[in-house]
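With one protein chain held back, the other chains of the complex are shown just where they sit.
Per-chain residue numbering starts at 1, and chain names A, B and C are given in the order in which the chains are listed.
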Amino acid sequence: MTDPRSLSPLDLDTPDKTFLDANELVINMGPQHPATHGVLRVILRLDGEKVLGLECVIGYLHRGVEKIAENRTYTMFNPYVDRMDYVAAVSNGLGYCEAVERLLSVEAPPRAQYIRVILTELNRIASHQLWLGTHALDIGAITPLFYTFRDREEILKIFEKYCGARLTTHAFRIGGLQYEAYDGFERDVKNFVSFVKPKIDEYEELLTTNRIWLERTKGVGVISGKDCIALGVTGPVLRASGVKWDIRKAQPYANYKNFDFEIPTGENGDTYDRYIVRMIEMRQSLRIIEQAVEGIPEGPIMAKVPKVMKPPVGEVYHSIEAPKGELGYFIVSDGSTQPYRVRVRPPSFVNLQALDLMCRDQLVADVIAVIGTLDIVLGEVDR
Amino acid sequence: MHALVQYIESYLSSDKTPGTAGNWFWATVYVLLVFVGLSIAVIAMNWLERKILAHMQVRLGPMRVGPHGLLQPIADALKLLLKEDIIPDGADKVVFWIAPFIVVLAAFTVFVVVPFGPTHAITDMNIGILFMLGVSSLSVLGIVTAGWASNSHYPLIGALRSSAQMVSYEVAMGLAVVSAILMTSLNESSTGTLSMIGIVEAQKAQGEWFLFKFFPLGIIAFAIFAIAMVAETNRAPFDLPEAESELTAGFHTEYSGFRWSLFFLAEYSAMIAVSSIAVTLWLGGWLRPFPNLLHGTTWDLAFSFIPGIAFLLLGAMCFYNTARMPKHPLFKIQTIGLAGFGAVLALIGLVMFLPPVRERVGDIFWFSAKVAGFMYLYIWYRGTFPRYRFDQLMKVGWKVLLPTGLALLICTALWAMRSEVWTQVVVPVGMGFADFVRRLL
Amino acid sequence: MNPQIAGNPPVATPYFFYGLAAIMIIGGILVITRKNAVHSALALITTLLAQAALYLMLYAPFVAGVQIILYAGGIMVLFLFVIMLISIERAEKERQFNKQWLVGIAAAAALGGLFITVYTATTKGRVLFPEGRTSYVDMQNTQGIANLLFDQHGGTYMFAFEIASLLLLVAIIGAVVMAKKRI
Partner (left out) sequence: MHAMTDISTLHYLVLGAALFLLGVIGVLTRRNVVIVLMSIELILNAVNLNLVAFSRYWQSIHGPSALHGQVFAIFVITDAAAEAAVGLGILIAFFRNKETVNVDEVNLLKW
């Protein structure tokens, strides 16, 4: 495997003159393309169908979220983070709230922690379900999409019941929770867990041993653990390459250290391993949810935080394990009500860097598979 | 008037196809009938595919236009006809204009030789199967030119993919077809035939469908054909030329409105055409199940009731769903419509019980039923399989299907001549070897 | 025309011949005059299909089938494939005819003149092909060709057939060697 740092950027204007080739072709995939998951534009240089190199053009969804943060109070900025990774809004909120809590040196009460974990893990399942559906759709299996959306609906219903929103949930507040869990929350979650377990088997039945699926995913978009670390790739992609790194275990936040779960890792770092890792992660999330919902303690849901937040001068970097990888918030406070600077380390953005490395010498169809397997959300890439 | 009735009656009792009899009038009528029937089949297929796929994917599919979306295809057709016909700037206008017509012509012309019954074909050609394969392979020209004329990268890649794919799978398909044609020559005069009607007659004479002939060779040939025909028609899991997640829509990305609908029409009629080939070659064409095992007037009578019963069942299904319709004034028209549709189906079913009709529709019914089975398979594939990658597709075509087809052809030939092989090759060689061994000792 | 010889009725009326002949000639002219190679190829396909129809009129359905499946469906797809592989935008803007085009046309005209001369010299008032109606046995064309190619006792053209298969093998290998970048 080549060192990712040695890859030269794609020279689009001057094709490779050492060998004149009739087949060389530069095509624009996106920004309007069914398989680039939003408004990603990929410039591909092809030799027939083989990818010689590619370049991602991003920024079509740029809204200046980080800059907006500088003009909002800490509380006011909270809903904005939901709009980054909009399929995993709960995780985004968790990361932001915990970062500000660390800045304020407060900690959410245990009950809030438990409910946070439940919602975040539910969100992880929802995010993985959406990933699975769209990824399978990209590879040509249209049916799993509907299965996963059917089941994701149940999670969204719980979110809706809890906080009134389905997608951009804004479920957490700095210092705890805004809302107490509604009546029957625990029952709903338990029902969901028992409902979704056989459904995950159903997805696997359609795909895991499907010969075409195996051919399309095995050995496709291989990336080694070393390259992943060099590129800063995190999340299931990193774990599928054999690196056992999950921030929930490595730097436990919320109260993940109280829960018993495993970190799945792959061996080959190919698309199939990433698929398997995510499937196992869904089951592990269910395990966490089961434990959490059994052990929700009674108590307050909000820590003591001032109405007007003025964190002390300083900076904090707090990262959590979002469904897509390490989601980090770097917040600099100048002691005022508004952050001096917020820098988000979005997993999608960093993971997208590996696309070129993973796609070299593969076919066009593999680019689609790799974009799918990276599980990017353009809202998060562009911010 | 009486003369006309007599004329029609004389035709109905004819034992020749209109083309063979040289009767241009009936040939024209047949052409029109096939054209209309095919269009209806494509429309029905459109609705069925959406409904069946929807039910496989835990959703309802079209439900708004007409009861259970029955009028959806018509609404779609209207929409497509009214849409603006966009020819991209920089496209080769003439070729862009012609390409869809090439595809449609190729897809429709093959039905000239499709035998819906012993006399129910437009004509019976000496080269029937060759004609079908040849003309259906012309559609690749339309696809390639469509992709090229669009002057855009995605259609061009789609066109290149489809030309490579269709040419590759034609080879395997041809080998499978040859092995079936070889089976037609197993008679006293050892003369085979390429005629579509002749192939079915041969199956009738030999008393078994070629699917079960030389078990398992017939089934293997059928399997090769069944895989290759999906690739030939660019359907899932071999739908790379129009892979929407990769090439947006492949060769017809730049097409819209009426021209796009021509591609759609061609795709579905090509599906029906290749299924007809499969049915004719391996599934006994128009023959009803067990024509030899369960023969005799009683069985004939029993089987002749099945078409009517099938339509009655469809009608009953409609009535059942009418009863399940929501009792809401808004659904009144839809309920009535569904009931009316059911009544029409039931009426057709009843008409099919009339002796003169009963005796004549059996062929067409069994042929259509077998083709419908293939159509269902197409939908099922689409709901189940992911898409192959291009190199894997080529690997399957050249490294799996082609060698299997070649081996199969040799095996079929050897099996067909097994007595000759035994007496003229195995026995003499064995004797010679035995002699050699004896001398050695 | 000898009315005594029994035969089949013609497949189609003579007008079909003239129509098809016109299509073929126009197609042929378009093949050699179009700037765009794809247009040429399409014209050639039209010509080939019209010729397949003429084969049918000549009671040669098998050749017609082979013409459609091999020529129109196989060779021409190959042509189109290659035309699309090589970009032709540049070729279109260039001069279409070479420098000796006048000589070429003159040579072709001379050849045409030769044909006419030979025809007039040989006929001298005689009917060139005093043919009767073909007694074409229905549904026997393919079988007849098969008998000639591989009869039970070694068909007349069995050896030629095998040589042709060898030729195709050589062509396959040759094409692969030529077209592949690195072998």
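A few comments on the model shown:
The criterion applied here is as follows: a residue touches a chain if its C-beta (ideal position, glycine included) is under 8 Å from a C-beta of that chain, and two chains touch if they have at least 3 such contacts.
Predicted model, so just to flag it, every value in this text is computed and none were measured.
Residues 1, 5, 7, 9-10, 13-14, 17, 21, 24-25, 28-29, 31-32, 34, 37, 40-41, 44, 47-48, 51, 54-55, 57-60, 62-63, 66-67, 70-71, 74-75, 78-79, 82-83, 85-86, 88, 90-91, 94-101, 103-105, 107-108, 111-112, 115, 128-129, 131-137, 140-141, 144-145, 147-149, 156-157, 160, 164, 167-168, 170-172, 174-179, 181 of chain C touch the missing chain (whole complex, contact as defined above).
Note that only the chains that are shown with their structure count from here on.
If each chain is reduced to the average of its C-alpha atoms, the one that sits nearest the average of all protein C-alpha atoms is B. Ranked by distance of CA centroids from chain B, the top chain is A. For the pair chain A and chain C, the distance between mean C-alpha positions equals 62 Å. Chain contacts: chain B has no residue touching two or more partner chains.
Residue numbers of chain A whose C-beta contacts span two or more other chains: none are found.
Every residue of chain C that touches chain B in the complex is listed here, in rising order: 9, 36, 38-39, 42, 45, 61-62, 64-66, 68-69, 72-74, 76-78, 80-81, 83-85, 138-143.
Within the complex, the chain B residues that touch chain C are 20, 22, 92, 94-95, 98, 125-127, 130-131, 133-135, 137-138, 140-141, 144-145, 147-149, 156, 159-160, 163-164, 166-167, 170, 191-195, 198.
By the touch criterion given at the top, residues 25, 27-28, 33-35, 49, 136-143, 145-147, 150, 206-207, 210, 212-213, 215-216, 363-366, 368 of chain A touch chain B in their complex.
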